[in-house]
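I have placed the structure first, in the form of structure tokens, so that the comments after it can refer back to it.
Removed: one protein chain of the complex. Kept in place: all other protein chains.
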Amino acid sequence: MDLQAVAFYVLAAMLVVSALAVVLIPNVFRAGLFLVLAFFAVAGLFITLGADFLGAVQILVYVGAIGVLLLLAIMLTRDVHHGSPGNRLWLPASVLGALLLGAVSWSLLNTTWADKAAEMPVPATAALGASVFDLQNGFILPLEIGALALLAVVIGAIVLVGEKK
Amino acid sequence: MDYWAGYGSIALFLLVALIFGLITIILPKVLKLLGLVVRKPNAVKYTTYECGMETIGPSWVQFNFRYYIFALLFLVFDVLVVFLYPWAVSLRGGGWAAFTAMAVFIAVLLTGFLYAWKKGALEWR
Partner (left out) sequence: MDWLHWLFYVGVILGAVPVMVMAFIWLERRGLGRLQLRPGPNRAGPFGILQPVADAIKVLTKEDIVPVAGDHWVHFVAPLVVFAPAMLVFTVIPFQEDGGLVRGLVPDLNIGILYIVAVSSISTIGVFMAAWGSNNKYSLISAFRSMAQVVSYEIPLALAILGVVLAAGTMSLTGIVQAQAVPFIVMQPLGFIIFFIAATAELNRTPFDLMEAESEMVAGYHIEYSGMKFALFYLAEYAYTVGISAIAATLFLGGWKAPWGVGPQVGVLWLVVKILLVFMVILWIRGTFPRVRVDQLMGFAWKFLFPLSLINIFIIAAESLAWPGLPWWLLFPNTAIALVLVVVWSGLFRLGGGRVQV
């Protein structure tokens, strides 16, 4: 087994363990920390797949921004130290979860995966930028639609503040 | 240095840095066994520090909601930064078309920013 495979399995094991910890640990703050660790492991997986830019973005946005936002939200809630209480809806929730897991595994098993690892572009960032901002085959319209979605987030956040006043 | 060697070096360096930190924390515990570090347990010593007073009430009080708004604004503009980096690297290849595309993108986000400014969401009170 080569070193890349070792790196992949270590990161995958880390991801699975921390994802399980998120669900199973009753202390909400610790569960949040394990979620951040899971984000970090995903970033590592991206890097082993040759997508280093995506890995850095994963750390920047998910660990640095969403993780912080999440921990902040946990701290803003009341009675955190009581942990996450039991819920009467556990039965429908677990049925739904099982269904979702089934659907995801079914689609994973029935997809023909094209093996693209051989033709990995090494300085991926410039190629990525070039393909996004290409006039003919680029993704300029989706980019601008993304801007509109982000605008909606800003306005939504401000409306939230307005209601707190 | 190629891709794998570069990231491999960084990953292993992270491991070494964590072990370095761990040893630094554990070292006093070893020195304690040798009697170099004192340990005189005392109930008052292990209470929460609050300028000599006992802590009143729980520490987990609800904080100013404003922190959350700034974190949300940060998230939005962090995504903007993520879009800007590949744009910056490939700008000379993309030319004025790429420049205009990004100008429109930022103009859309700036309307949100100006709205936030006008609504007073950037004021801390």
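Order as written gives the chain letters A and B; numbering starts at 1 within each chain.
Just so it is clear, contacts are C-beta pairs under 8 Å (C-beta built on N, C-alpha and C of every residue); 3 or more make two chains touch, one makes a residue touch a chain.
Computed from a prediction, not measured in an experiment: that's the story for all the values here.
Checking the contacts here: which visible chains does the omitted one touch?
Across all of the complex, the chain we cannot see touches A, B.
May I ask you to list the residues on subunit B that touch the chain which is not drawn?
Per the touch rule, subunit B residues meeting the hidden chain are 1, 4-6, 8-10, 12-14, 16-18, 20-22, 24-25, 27-29, 31, 36-40, 45-51, 55, 59-61, 63-64, 67, 70-71, 73-74, 77-78, 81, 84-85, 88-89, 91-92, 95-96, 99, 102-103, 106, 110, 113, 117, 122-125.
Please give every residue of subunit A in contact with the chain that is not shown.
The list for subunit A reads 3, 27, 29-30, 33, 36, 40, 52-53, 56-57, 59-60, 63-65, 67-68, 71-72, 75, 122-126.
The rule we apply is simple: only the chains that are shown with their structure count from here on.
Under the touch definition given earlier, write down the residues of subunit B that touch subunit A in their complex.
Its residues touching subunit A are 2-4, 7-8, 11, 58, 60, 62-63, 65-69, 71-76, 78-83, 85-91, 93-94, 97-98, 101-102, 104-106, 108-109, 111-113, 115-116, 119, 121.
Considering only the defined contacts, which subunit A positions touch subunit B in the complex?
For subunit A paired with subunit B, touching residues are 3-4, 7, 44, 47, 50, 52-53, 57, 60-61, 64-66, 68-69, 72-73, 75-76, 78-81, 122, 125-130, 132-135, 140, 143-144, 146-148, 150-151, 153-155, 157-158, 160-162, 164.
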